[in-house]
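Below is one structure; the comments refer to it alone.
Only a single protein chain was left out; the remaining protein chains are all shown in position.
Up next, chain A:
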Amino acid sequence: MSVFILRRLMQSALVMVAMAAIVFFGMHLVGDPVDMFVSPDMDQADIEQVVRALGLDRPILEQFWAFVTSALQGDLGQSFVFGQPALGLILERMPATLELAFIALLMAIVFGIPLGLYAGLKPDSPVSRTIMAGSILGFSLPTFWVGIMLIMVFAVMLGWLPSTGRGETVDVLGVPVSFLTLDGLRHLILPAFNLALLKISLVIRLTRAGTREVMLQDYIKFARAKGLGRGRIVGVHVMKNILIPVVTVLGLEFGSLIAFSVVTETIFAWPGMGKLLIESIQQLDRPVIVAYLMMIVFLFVVINLVVDVLYSILDPRVRLGDRGA
């Protein structure tokens, strides 16, 4: 186990380095941030001063070296726009995004698993067909359109739920959270559902496929031959088997929930990292974009590791230390 984790950590470091290089050089190909900070009435000397202040006058390799050395000390550069450390800006907005992603993940589990289980156990019933048809819609409708429709129906037409912002927040351990206040919860529902819809559909389909496959296994028939009740068979024998793929996929999808909350945050004006990213891209605030992408890569790496460990707990046949590769 410890050998496995050590090896994984080294692989992860390699991924981080590669990503840093790709992102850093990639960013230099898209637009020149200097254009954003100079006004037409500035003369050449002033412009050069801006360029020097941003450190853009030096050769790109030197810039990269400076970035890497300070990144190793936890400094991912200063935002051009805010004049603050980019990492701090991102970390400041991370709790909002994490909260949204966690609630969306919870929704995916709470709605997805029971619906998928039902559809798997009674594949021919009209209810199951409706669930499956709904999951196809959930898969294929674009997030931004669903978000706009949710606002139209629930905020504008029915007026039940607010459509923008986080609402009232409370500090838990110094971090503001919405889900502990009624107002915050009301603000969470629409964006979280919007973000979760795709994952709910995914979990429904995974659970249904897993259930149908597991129900045909000899060990289910053997469990029935032992005289076990249906509740025990579905709740223990089936559940424990289908949770293996569901946990794996959900774990990996959690990373994408965070990374792709960009669209949802923009639509619902949710003050998270995604919204910051969109603003930074519009203003070509390179350090923030780079820091954001590094952050996301880091999250993916950590989540993957956690999923692998969880997987080994769920499936006794997988023992992490045994794996050679």
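The rule is simple: contacts are C-beta pairs under 8 Å (C-beta built on N, C-alpha and C of every residue); 3 or more make two chains touch, one makes a residue touch a chain; residues count from 1.
In the analysis below, contacts and distances are computed from a predicted model.
Student: Just go with whichever of "PadR family transcriptional regulator", "ABC transporter ATP-binding protein", "Cytochrome C" or "Alpha-D-ribose 1-methylphosphonate 5-phosphate C-P lyase" UniProt uses as the name of the absent chain.
Tutor: The UniProt record for the chain left out of view names it "ABC transporter ATP-binding protein".
Student: Can you say which of A:Gly26, A:Pro142 or A:Gly229 touches the chain missing from this structure?
Tutor: Of the listed residues, the one touching the omitted chain is A:Gly229.
Student: May I ask which residue of A:Ser79, A:Thr97, A:Asn194 or A:Asn241 touches the chain that does not appear here?
Tutor: In the full complex, the listed residue that touches the missing chain is A:Asn241.
Student: Contacts of chain A with the missing chain: which residues?
Tutor: 217-219, 221-229, 232, 236-237, 240-241, 244, 314-317
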